[in-house]
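Working notes for the structure below.
Note that one protein chain is taken out, while the other chains of the complex remain in position.
Order as written gives the chain letters A and B; numbering starts at 1 within each chain.
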Amino acid sequence: MALLTVKNLKKNYDGSPVIRGIDFSINKGTCVALLGPNGAGKTTTLRMLSGLIRSNGGSISFEGLDDQTDIRYHIGYLPQHPVFHSWMSGKEFLVYVARLANLDKKTAAARADELLARVGIADAKNKRIGKYSGGMKQRLGIAQAMIHQPKLLMLDEPVSALDPIGRREVLNLMEELKQETTLLFSTHILNDAEEVSDELLMMHNGEIVESGPMEMVRQKHRVDKIDVAFQKDFVPDESLLTALPSVMRIESNRGIHHIFVTDTTQARDELLQLVQSEHWPLERFEVGRASLEDLFMKVVKS
Amino acid sequence: MAELFESVNWALIAPLIVIQLILQVVALIDWFRIERTNGPKIMWLFIILLLNMIGPILYFVIGRRQE
Partner (left out) sequence: MMQFLTVFKREMLESGRNFKWIWVPLVFILLGLSDPLSTYYLPQIIESVGGLPEGASFDIPTPPPHDVLMMSLAQFSQLGVLVISLMSMGLIASERKSGVAELVLVKPVKYSTYVSAKWTATSVLVLVSLFAGLLASWYYVNLLFGDISFLHLLATWFFYGLWLLFVISISVFMNSLFKVPGLVGFMTIVLVILTSIVTTVLNHILDWSPAKLSPYIRMMLSEGNISGDLWATALITIGISIALLAAAIYTFRTKEMA
């Protein structure tokens, strides 16, 4: 069931379109990655969904929400670079936003403590936010977005500014969060999208260029290919390879030969036979499936 | 000048001096705790210390970086 449905959403800045009428929907309980290169319009899209900026057309509808209710009750949002009142403590800030979300005093305090522990900064809850590290601020940011138990949690580039350790911690946290709420996050890193999300929205130049469940998109853009590599300094006779009936073309790059084929099963047998009869020093043999990367590169470069 | 000093009722002037002292002390505490100011931080120390009355006020109004 669709929690959020977006239809023909548009945004112009100074007359030129930034978002060119996008359609998508987000199902309840899924984790969706909004993937695209920088400048694709990811942040603009999220900011429109959160109500921070207005669209220039199109509609955003939230399941079971009448016109009277403020959409902000149901969404949590973490901006790409969250800024806090640096003179407040982490706990004070969380209680503050909880109260803004209409939680009563007791619940606000309890919820703040719970989330501080959950995101792993309980030790620093009474310290001034000005003294927090980047990773701690990001975690506090996630906590503030979760404070009112939103139905949809939106995170804008939650891990891109973090060091490898912080990145790992936040990704693990997201794994946990997606168990309890619907999660939409933007990223320009394919690995992050593949790791956490079930669904993909790929964006480029203000348009959604591909979308659907991860596995489906993978299948769709699957290119049958076999990657092979040989011992150092060995150069195979490419004419022998192209002579094989199932091989279409070969691209070589840094010692790895990407062999595009019509049928992987048949090609595998032919290739292995050839390697054996010619006594080529094979080191690596991989039936390819890294299809998204090719798609992403194609999108980014176009 | 000496005459002026004698004629002044110091009980009347005392509050002025006390207030100025409080302003200066509070500005110093704040200056010490704050991370950054508008313009060089050390400059504001001199302004607070050397310009009576006006110094601490200038610091709070202009020198202090808001958020």
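By definition in this document, contacts are C-beta pairs under 8 Å (C-beta built on N, C-alpha and C of every residue); 3 or more make two chains touch, one makes a residue touch a chain.
Note that the structure is a prediction, hence the values are computed from the model and not measured.
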As a test of the contact rule: which chains in view would the missing one touch?
A, B
Among A:S50, A:T187 or A:S246, contact with the omitted chain is made only by A:S50
Which subunit B residues would touch the chain omitted from the figure, given the whole complex?
1, 3-4, 7-8, 12-13, 15-16, 19-20, 22-23, 26-27, 29-30, 53, 56-57, 60-62, 64, 66-67
Against the chain that's been left off, what residues of subunit A make contact? List them.
47, 50-54, 70, 72-73, 75-77, 79, 81-85, 87-88, 92, 96-97, 99-102, 141, 144, 148
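Here is the rule we go by: only the chains that are shown with their structure count from here on.
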Centroid spacing, where centroids are CA-atom means, of subunit A and subunit B in whole angstrom:
53
